[in-house]
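Below is the structure I would like to discuss, written out as structure tokens.
Apart from one protein chain that is not included, each protein chain of the complex appears where it belongs.
Then we have chain A:
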Amino acid sequence: MPEQPYTTVIGLEVHVQLATQSKLFCRCSTQFGAEPNTQTCPVCTGLPGTLPVMNAHAFELSLQTAIALNCDIPGFTKWDRKQYYYPDLPKGYQISQFDLPMSDDGYLEIADPKDRFEPKRVRILRAHLEEDAGKSVHDEAAGKADSEIDLNRTGTPLLEIVSEPDMRSSLEARAFLQELKLLLTYIGVSDCNMQEGSLRVDANVNLHLEKDSEKVATPIVEIKNMNSFRAVERAIDYEAKRQYDEWQETGRRLGESPKQTRGWDDAAGVTRGQRSKEESSDYRYFPDPDLMPVTTTAEQVEAVRAALPELPAGLRQRLGDDYSLGHYDADVLVNQGRPVVDYYLTAADASGDPKLTCNWVTQEVLRELKDKEITIEQFGVSAERLAGLVKGIDSGAIPGPRGREVFTTMLADDCDAQEATSKLGIEQVDESELVALCQKLVDANPKIVADVKAGKQQAVGALIGQAKAQNPNVDPGRVREICLELAQQS
């Protein structure tokens, strides 16, 4: 990357929809995609007289996430009302957490297997639980000015995770989001589907630069409306350049203009300022008198911690320590999600050759999954059968170069490695038989022998081709070695 005259400083706010069956304060379903306003009740539509009752499961999922993010869990947390008017917010306030969030002060470690940035710890300022608002559907058809409101989403539990401004490039921001998504997927607290809004990202971006050897920061801009990790990356890159241009033009520093909110236009590839009138909000937070504070004991925190599944960072470490995998391989496997890792672990344990198993999984198996757009659970070769293939190759029963044929047959015929091998007529070629075959070829090809002797070793390739034609089970590498040796001797 070219050296820039500024450092981009990035903090992220991630809203994660928790995978509960029902909403945060009522029992309506959280299922995505239902007919508008069919998953509502008097409570989530904010009818007069209704009261919220906390969904304990949502709090449990939040605890799991916060603990996995190395956050502190205070013994006491409460609910606050964040007040603003909007038609998709039927109570006129959102139940959220203001000054005493359910967790704070954590971190998430990110690294780049391609070493484009140094591994780093991104601090988590806080993670708090809140209810989602509904959805406004603006009808922009000509002549129509009606907006419609869908309250199905109203009251869905969201965990808002706020990072410190610890990221210094869009690449780091993307790595943070990918690692966070992976972590959430491993714990199973969210489906993290960005298209369905299960994962929403806002980015706070500004620049640090130097002017007359004085360190200067530009005003912070919050970017909204980014619908993919790729969009986050592009928006940050765009915004950094835009802020640099603006800085050169205006020289305006942090604190000299109010925090601005800009929306990302993915099609146009630009951020656009939103009306300043909508930003200057005083949310008049105060504790929600309808809900009791939630207390959590150290024992409860420990119990949740103990019940957490193995997390991606620990798993990468284990794959390195116990399976001798390099960072890159471990990363590829872990990033595929727990089921692929489990598949690998089963196959590696059964084959006894973790490295070769890893090659097979990360190359052939993952290619199949990608080509056929299936999950590992739907994949036709079981981990045990893959281990059989690896073992066959290791023992020499399956010549390495024919492994892929065996694999394809296993997949096509739904059989194990042994059956595939015999179907393909693969037999181990006896060493003396191989030498005899090579001798015969050397004797029959004096021209090639002469070329080899003259130093043109690549001439031996023609003999390998002939050997394979006569017996497909021969190991080409071995044929090459023997033929070279015999040619020199003749």
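The rule is simple: contacts are C-beta pairs under 8 Å (C-beta built on N, C-alpha and C of every residue); 3 or more make two chains touch, one makes a residue touch a chain; residues count from 1.
Simple rule for what comes next: contacts and distances are computed from a predicted model.
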item	value
Name of the absent chain as recorded in UniProt (options "Glutamyl-tRNA(Gln) amidotransferase subunit A", "NADH-quinone oxidoreductase subunit H", "ABC transporter (ATP-binding protein)" or "Membrane-bound H2-uptake (NiFe)-hydrogenase (Group 1), large subunit")	"Glutamyl-tRNA(Gln) amidotransferase subunit A"
Of A:R284, A:R305 or A:R404, the residue in touch with the unshown chain	A:R284
Hidden partner chain, touching residue among A:V137, A:M292 or A:A436	A:M292
Footprint left on chain A by the chain that the document does not show	42, 45-54, 81, 83, 85, 87, 90-93, 145, 149, 277, 282, 284-286, 289-292
